[in-house]
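Only a single protein chain was left out; the remaining protein chains are all shown in position.
For reference, chains read A and B in written order, and residue numbers begin at 1 within each chain.
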Amino acid sequence: MGMKKVSITFSFITLLFYLTLIFSLLSFISKDRFFEILFSERTLFSIKLSMTAAFVAVLLSFIIALPAAYALSRYEFFGKNFVDLILELPMIVSPAALGAILLLFFYNNLGTWIQGNIQQFVFTFYGIILAQFTTILGITIRMIKNGFDEIPSRYENAARTLGASSFQAFRSVSLPLCRRSILSTLIFAWAKAVGEFGATITLAGTMAMRTETLPVAIFMRLSVADIQGAVVLITILLAIGLFVLFIVRQVIGGKSNASN
Amino acid sequence: MLQINNLSMTAGKFSIDDINLLVPDGCCHVLLGGTGNGKTLILEAIAGLRSIKSGEIYSDGINIEGEFPENRYISYVPQDLALFPHLNVEKNILYPKRFKKNHIRSDEEIREIIKYLQIENILHRSIKNLSGGEKQRVALARAFVSGNKVLLLDEPFSALHFTLKRTLWGMLTDIQKRFNISILMVTHDLEEAEFLADYVSILYKGRIMQSGIKEEVFENPTQIEVTKITGHYNYFSGEVIGINDDSCIVYISSLDSIFSVNNIAFIKSDKVTIAIRTNKIKINPLDDKIPNTIKCKMQNLYKTSNYNQLALLPDKMKGERIDEVEEIVVDFYDDKNLDFEQGQKITIHIPINDIYVFKNN
Partner (left out) sequence: MFSSKKSIIFKKTTLILSILTLSIGIALTGCSKSTATNKDNTTQKSLLVYAGAASKPPTEEAAKAFEKETGIRVDLIFGGSGTVLSQMELSKKGDLYFPGSSDFMEKAIQKKLVYPKTESRIVYLVNSINVQKGNPKNIHSLKDLTKPGIKIAIANPETVCVGLYATEIIDKTFTDQEKESFKKNLLNYTESCDKTATAISLKTVDAVIGWSVFQDWDPAKIENIPLKQNEIQRIGYIPIAVSTFSENKKLAQQFIDFLNSKEGKSIFKKYKYFATPEEATKYVGVKKPVGGEYKLNEEWINIGK
């Protein structure tokens, strides 16, 4: 067997592995229960909540990640190594620990003041966003930075000598050249945010119709030993996630082919 | 007009020292030097892409040192061209039009540039599908559309086939004259410099060895490093043994011969190096008793379409020459279809005005 066959075999093993897991899920589903849970007000709320919070979290992290990643990729500055190092923090500590860190932050004076004077985060919708945001910010910056690293600065230099300011050069050259890697980063971040559980439940609680995201709902079902219910919700989460990813990939793929 | 005064800078271990350059309006100044001599660094410093240690950069009489690149109004075409891969040819060319502060060319002028550079037919192509020459023309067009009066070119044609190069040299000169552009160009290509330059500067290890009108620099090299860049020479080491009113006598030990040279800036027993251009050597002069002749045997003959090259072995050869070559190389244009046999005796003569003498350091 050549490298081609071997490698393709392994890619199919991966597909098979995950498909097997999905199919074994389906054997637990009863049809009636599925639709009853899917169309319940509570589940629909969870879906909407998960999607919205993840969207806002991705948007916020993108606003910060884009300039931060650019700085890390293009400039040398004091403390750069530390910034670079800290990006991995959310990956090192477990999600639950990350949630605990956030909770402990709101325990101290600054955190208490923020909660009292600016916004209550703990046990609120904003807590979900904060938990997801904290989880994805580091990796979003890291991935966008890698994207910028791939674009040599000579393009921006050329743009500058042709009259573009540093900002205009960024906008008209580096940004479009990085578009694909940025978009796939955002998709990745969104998927990670939607599936985020440990930090969310610790920081935002479990109240139905308020902070019960899909992953939290799944956990709550499991913790009352409602396996069927959990399976239905897992299936819904999986279906929505894969569907959204599929659609977005189609859209990006189509666009980029046209522009090339 | 572009004027560089006392520019110094460092990049890693490499340093550029005290560079002075002048590019008068509408002229082309070529910075000639081998790779690794800091040519690109100088261009980047002028374009504002690299910070300098000291010095002044004047464009039209205004010191632009410290300005952002976009406020210098100097176009720079780097060696790799840096065409924007996400834009097609037309969008690349029109890119400078996005910035209103530029002295943008009129649509009429842009059409003219496109026509000059013959890119009408590839306007809608993707950058990725262009040949080397097409990319080169697009990069030039983009630089001209910016409307900047100063253009910096970094080895612009080095990757191209030589017939294509010549075509592009012509195009470049035409547009330059049409829009009165001042060009500062770096290259290691001697022919390119001879074709395009009004002024030439020789760069060696971060310093300018000689600068001036092209003919002056090529005809009167003032330093031995300049000869190594501006032509093909035979080098011999010698010692000054006599001084006359307008010439001096140099003894070349490896040839055991005495040469008469024009230069008088020496004193007796100065150690010197003599450089003789390969194409200035006369073969079989009518009178072989005149000074500055050497008796040789023919060693090898190489023929090209442009010139022939003879490798000769001096009869009185002893020891090695400074460049560790035993042969004397003679380039000549053969219009009489001469034929030489190996071992054949050949006398060569070097006119006194074509011998360059440099004092050894």
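The rule is simple: contacts are C-beta pairs under 8 Å (C-beta built on N, C-alpha and C of every residue); 3 or more make two chains touch, one makes a residue touch a chain.
Keep in mind that what you see is a predicted model, and the values were worked out from it rather than measured.
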| item | value |
| --- | --- |
| In the full complex, displayed partners of the excluded chain | A |
| Given A:Ser7, A:Ser94, A:Gln119 or A:Ser223, the one touching the chain that is not displayed | A:Ser223 |
| Residue among A:Leu16, A:Leu44 or A:Leu242 that touches the chain left out of view | A:Leu16 |
| Contact set of chain A toward the excluded chain (per top definition) | 13, 16-17, 19-20, 23-24, 26-27, 31, 34, 42, 103-104, 106-107, 112, 120, 122-124, 201-202, 204-212, 216, 219-220, 222-227, 230 |
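The definition used in the following text is that only the chains that are shown with their structure count from here on.
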| item | value |
| --- | --- |
| Centre-of-Cα separation between chain B and chain A, whole angstrom | 56 |
| Chain A to chain B touching residues, read off their complex | 154-155, 157-166, 168, 172-173, 176-177, 179, 259-260 |
| For the chain B and chain A complex, residues of the former touching the latter | 44, 47-49, 68-70, 72, 74-76, 78, 80, 82, 84-86, 95-96, 98-99, 101-102, 126, 128, 142-143, 146 |
